[in-house]
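One structure coming up, written as structure tokens, with questions to follow.
A single protein chain has been removed from this complex, and every other one stays in its place.
Chain lettering (A and B) follows the sequence in which the chains are written, and residue indices restart at 1 in each chain.
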Amino acid sequence: MNLEALVDCLSSASCAVTQVSTGLIVGMLLFLVTSGLSLIFGVLGIINFTHGAFYMLGAYFAFTAYALSGSFLAAMAAGAVGVGLFGMAFERLIMSRVYGRDILMQLLVCYAMILILDDGVKLLYGGEYRMMGMPDAFALPPVEIAGGFVPGYYLFMVGIALAAGLALWLGINGTRLGKIVRALAINPQMVGALGINTTLLYAGVFGLGSLLAGLAGALAAPIRTLTPGMGLSILIESFIVTVIGGMGSIAGAFLAALLIGFTRAFGAIGFPLFVDGMMFALMALVLIVKPSGLLGREAA
Amino acid sequence: MGTNSVSGRAPSRRQVLGGLAAGAAITGFPHIAGAQAKAIRVGMPTILSGRVAILGTSSRAAVQLAFRQINEAGGIGGRTLELVDRDSKGRPDEAAKVTRDLINNDGCEIIIDGEASSGAFAVHEVIRDLPVLCLHTCSETSSLSADPKLHVKTAFRCARQGIHDAVAGSTYAARIAKQKGLKRWMTCSPDYAYGRDNTAEFLEFAKLFEPSIETVDQVWPKLFAPDYTESITKILQTKPQAVYSALWGGDLVAFIEQSNLYRLFANVAMFSGGLGDPPVLTAIKQLPPGLNTAYRYNRTYPAKPANTAFADGFAKIAGHEPTNWAWQTYLGCLFVAEALKRTGGRTEGAKLASELKGMAVAAPFAVGETITMRDSDHTIVGYPVAWGRTVPKAPFVEDFSDVDWGKIVELETQWKKGKGYA
Partner (left out) sequence: MRVSLMRVSPLRAGLARDVAVAVAGLALLLALPMLFPQPALRDFLIYFFAYGLLAMSLNLLVGLTGLVSFGHAAYFATGAYAFGLLMQSGLVSIPVAALAAVGGTALVALVIGAICVRLKEIYFSFITLAFQMFIHSVIVTWVSLTGGDQGLRGGIPRPPILGLDLNDARVLYGTCAVVFVLCILAMRQVAQSPFGYTLRMIRDNPARANFLGVDVTAMKLGIFVFAAAMASVGGLILALFVSGAYPEFAFWTTSGEAIFMIMLGGMKVFLGPLAGTLLLQTLNHYVTIYTEHHGLVLGTVILVIVLGLRRGLADVLYDWLQARRARRAAASDPVPGSFEPAPLADGALIKGRTV
């Protein structure tokens, strides 16, 4: 524990800027993955354990599109849309068959899917480390803000994550479709009785959640190593974030992702060896005090 | 748990009988290898799936290359070498299980162990039980061969060893530190036993060789962490003159690329134990020039036609340049073949082990003429322990400077005494 270093850092503008930006960088990508996980749980009531594998898929889709076209935009689109479509197909063909069944059945299906996707990626790309590469537009020196440094690509990444989160939040809370989706989460029979195609809606929500994971993967592809099984650690982290924030709450996911991001950023300065233990402890504490999470609805 | 309905529809009789038949068919154990006169089977437990799959796939390709060459040259007294590889999925208990199966069930008479870290210790214990010849070709943990309490008569390590690397690395680092006046050092290594031991040993010797070196801070990112931003910004805050890192593989690729975003290496000298591995070097899109790295493998060093031929032959099978694990495993195969020649094809563990003790083989990777399997503690010496600097284009690392093995062995002996190993 080194509180002095922490205080020193907070009182210096350059250190504060760098560490705050670190918290945002770590937190926002995590938020992007977690928001999809939380959305799917909130509406469909299932925990999508394949979410980490979808993140991996997004990264590999982006890698392939970038290698073929050389266009960064095409890479992002391929990662996001490709995984969105894949998610919809997965929901229709496989996941929908275990709706309303034991959560363990869903877990088993997801596990099988993770095995298949990890192996499929290894079959197609081999076990080597892959890196998509940074497009020239971002190959600039880091931006200086009040003496602290923030790389341009991270500004872009945090911006996209914030925009996606905001769009999701506005979409759910401010549009007619969002209203229907919220209603679907509470009373699907009634929504169906009103003549709305709930099957399509379920697939759409699952696809959107997957798209967010794919987008996160695509955004990570230029800066994180691509290997089969890379989704595992992201799955655990986003799972912790979901539980702390509250299952099904997008705002909760945002809050918890920031919390984890800042814990990591300032933890590295103040209490470097306890950051991991901190995350588990936080998760256990939240579960004991308020099982539904920081911003989750109380279980009905 | 809310809804737990089970559909009322009973399965048809055919469905059930089909399932039972399938169940019965797979519970038998038909796969029993008979006495194979023609081929000598060599078993290989290794990691072929998950994040470190390249460890297993590249080690396997090295065995395939070596066995093909040995067999084409007439094999061992007319008998061919046959590889039986099996995925442990990175789980030590699974590694123990497949190793036992390879020996007991598949008739493997020799084991080439392509397991890392804990898996290698698990295989080591199996060999204590079932004493066939075993060569560990991927584990760098010093205690595996250095600790006499762990000694197994028929087990050998054919891989670089942490303590050798520490001495070599810190000798090189101390020299550069003196030249350039690098006094303030930081470390950034993965938080697990290997990362911590490696880093501690490096610092211990570096300070011994160059007392002006001072450790100003240490960061310990998690093993297999996808993101290193908080470690990188911590380094930026601390402003050291040099950084030592024991990161390796995909973790190191991510660390370098993310550091590039911050232009970290513009002001900080980097010393890396793992950067010299060709798949790491080729995966990094923008390799900064002038980073210091240990030799892991390079087709231009040692500059010998045999080395280039090995790299070409390997690349043809694997589709990429050899890894550190690849040359170690290939060398392991050379040791196995030579030992078999000397026993006249007899495969008893004790016989082969007595031949292997102190054996020197001519290898493409030897800096001198040969690499030796040391008699006393069953580990190799005389392999390349050089350090070099990165350049952005192939061969990616140049200016290799070798470290004298006499000095390494001398300090290793002291270290062993300190640890109570000797």
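Definition applied: contacts are C-beta pairs under 8 Å (C-beta built on N, C-alpha and C of every residue); 3 or more make two chains touch, one makes a residue touch a chain.
It should be emphasised that the depicted structure is a prediction, and the values quoted were computed from it without experimental measurement.
From the options B:39, B:150 or B:208, the residue with contact to the unseen chain in the full assembly is B:150. For the chain left out of this panel, the touching residue among A:65, A:109 or A:150 is A:109. Within the whole complex, the absent chain has one touching residue among B:96, B:133 or B:359, and that is B:96.
Residues 1, 4-8, 10-11, 13, 15-16, 19-20, 23, 26-27, 29, 31-32, 48-49, 85-87, 90-93, 96-98, 100-101, 104-105, 117-118, 121-122, 125-126, 128-129, 141, 143, 147, 149-150, 192-194, 196, 223 of subunit B touch the missing chain (whole complex, contact as defined above).
Residues 47, 94, 97-98, 101-105, 107-109, 111-116, 118-120, 122-123, 236, 243, 247, 276-277, 280-281, 283-284, 287-288, 291-292, 299 of subunit A touch the missing chain (whole complex, contact as defined above).
Following the convention adopted for this analysis, only the chains that are shown with their structure count from here on.
Look at where the CA atoms of subunit A average out and do the same for subunit B: the two points lie 34 Å apart.
Subunit A meets subunit B in the complex at residues 9, 15, 18-19, 21-22, 25-26, 29, 100-103, 118-119, 122, 126-134, 139, 141-142, 149, 151, 153-154, 220, 222-225, 227-230, 232-234, 264-265, 267-269, 272-273, 276.
Put simply, subunit B touches subunit A in their complex at residues 1, 3-5, 48-54, 56-57, 219-220, 222, 224-227, 229-231, 233-234, 236-237, 249-251, 253-254, 257-258, 260-263, 279-280, 283-286, 319-320.
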